[in-house]
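With one protein chain withheld, the remaining protein chains of the complex are depicted in position.
Then we have chain A:
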Amino acid sequence: MSETTAKVRKSLARRYRQEKRFQAYGILSIGVGLLALLILFTDIIGKGHSAFFEHYIQLEISLDRDVLGVDDASDDEQLNYANFGGVIKEALRERFPGVDDRQQQRQLYALVSSGASYNLRDELKADPSLLGGTRNLWLLADDDVDLYLKTPEKKRPEARLGDQQKQWIEDLEAAGDTEKRFNASFFSHGDSREPELAGIGSAIVGSFFTMIVTLCLSFPIGVAAAIYLEEFAPRNKFTDFIEVNINNLAAVPSIIFGLLGLAIFINLFGLPRSVPLLGGLVLTLMTLPTIIITSRAAIKTVPPSVREGALALGASKMQVVLHHVLPLALPGMLTGSIIGMAQALGETAPLLLIGMVAFIVDIPGGPTDPATVLPVQIYLWADSPEQSFVAMTSAAIMVLLAFLITMNTLAVVLRKRLERRW
């Protein structure tokens, strides 16, 4: 046995250990990445799932004509000015008699959401014969009550409610006068200062209009630009310059596009702030590079034989592109556009700068109405002091992620279905 062989033999154990260690580092790194993903999702879902439900309180309400100030329940004008709050307060006093102290009364009234009067109005509108009668009705609970009912038994003593309030809630719960229902208003309402009344409805509609504007602009422009660069552009310095530009724009921080929108679209062109049209324009400029780059890649996969065959049959260059290359490259272009749109849907920073952080209660009716978008709504809620907004924010994040996952899955499925191997 030579000296070298002996040396190598001796080192083998150490080298194999090193090999094992190296592999373990690799597995560990992947583990860290996946663990982060897992923690992120469980954290969001753990915090957010409860916001999809809300609690109602059952009260025996007498719809007294005098207290309400209504003598004809079919008259909308009267209903709009009716004193539903007074009726609810009376019902609460009846349910828990002996509360005379002004301070305590105020605490008692706080059990029911301020939105409950609208519940009541709608009930009465739907059935005017209720007027004057007494009925057991379910009313929306205040967010603090809702939060208290959602907390597990053990942690309840820590809740930020008065002892008296806790006692009332426990009484209601024991009597079976509280109920957990699906929170439909979360999807239909606009923003509100009251967590139990706030919803992502207006944000979803705002996002929808913004995405429509983005799609209508970025897809045609992106595809046209890709066609020009791949098929028609002469190979010269100027074309190179365009390419460098596109590659750089793809990596420019998104907030810079917000500055562009503010300085050019708002201050120079005088477009209104906070509207989906403006948001769509800014996001178009942001997603264009992605769409152009993926569309070019899709055009590149079309084999030259297709072009040559068409040319040989007498088609013009433009006919070759529009009749043969474009249809074959379209699936790849669509996939790229969906991915670009998913990016735009999750984008927040540039929209903050162009004023889409407004507090929007009404559901926007078109791309020129003031609106906010889902990610910005999440940002706004994340800043809110009320504790219930934490759950609401997480729930909104779950909705946003659901949209994004759907879009990305769609892109993957499209690619698998339509992609052709040459």
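We take it that contacts are C-beta pairs under 8 Å (C-beta built on N, C-alpha and C of every residue); 3 or more make two chains touch, one makes a residue touch a chain; residues count from 1.
In this text, contacts and distances are computed from a predicted model.
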Chain not displayed: protein name in its UniProt record ("PASTA domain-containing protein", "Phosphate transport system permease protein", "STAS domain-containing protein" or "Phosphoribosylformylglycinamidine synthase subunit PurS"): "Phosphate transport system permease protein"
Which of A:130, A:249, A:311 or A:410 contacts the chain that the document leaves out: A:249
Residue touching the undisplayed chain, where the options are A:120, A:353 or A:371: A:353
Sole residue of A:68, A:169, A:288 or A:333 that reaches the chain not shown, by the stated touch rule: A:288
Touch list for chain A against the chain that is not drawn: 8, 15-16, 18-19, 22-23, 25-30, 32-34, 36-37, 40, 43-44, 47, 220-222, 224-225, 227-229, 232-233, 241-242, 244-249, 251-260, 262-264, 267, 269-270, 285, 288-289, 292, 316-318, 342, 345-349, 352-353, 357, 375-376, 378-379, 382-383, 390, 393-394, 397, 400-401, 404, 408
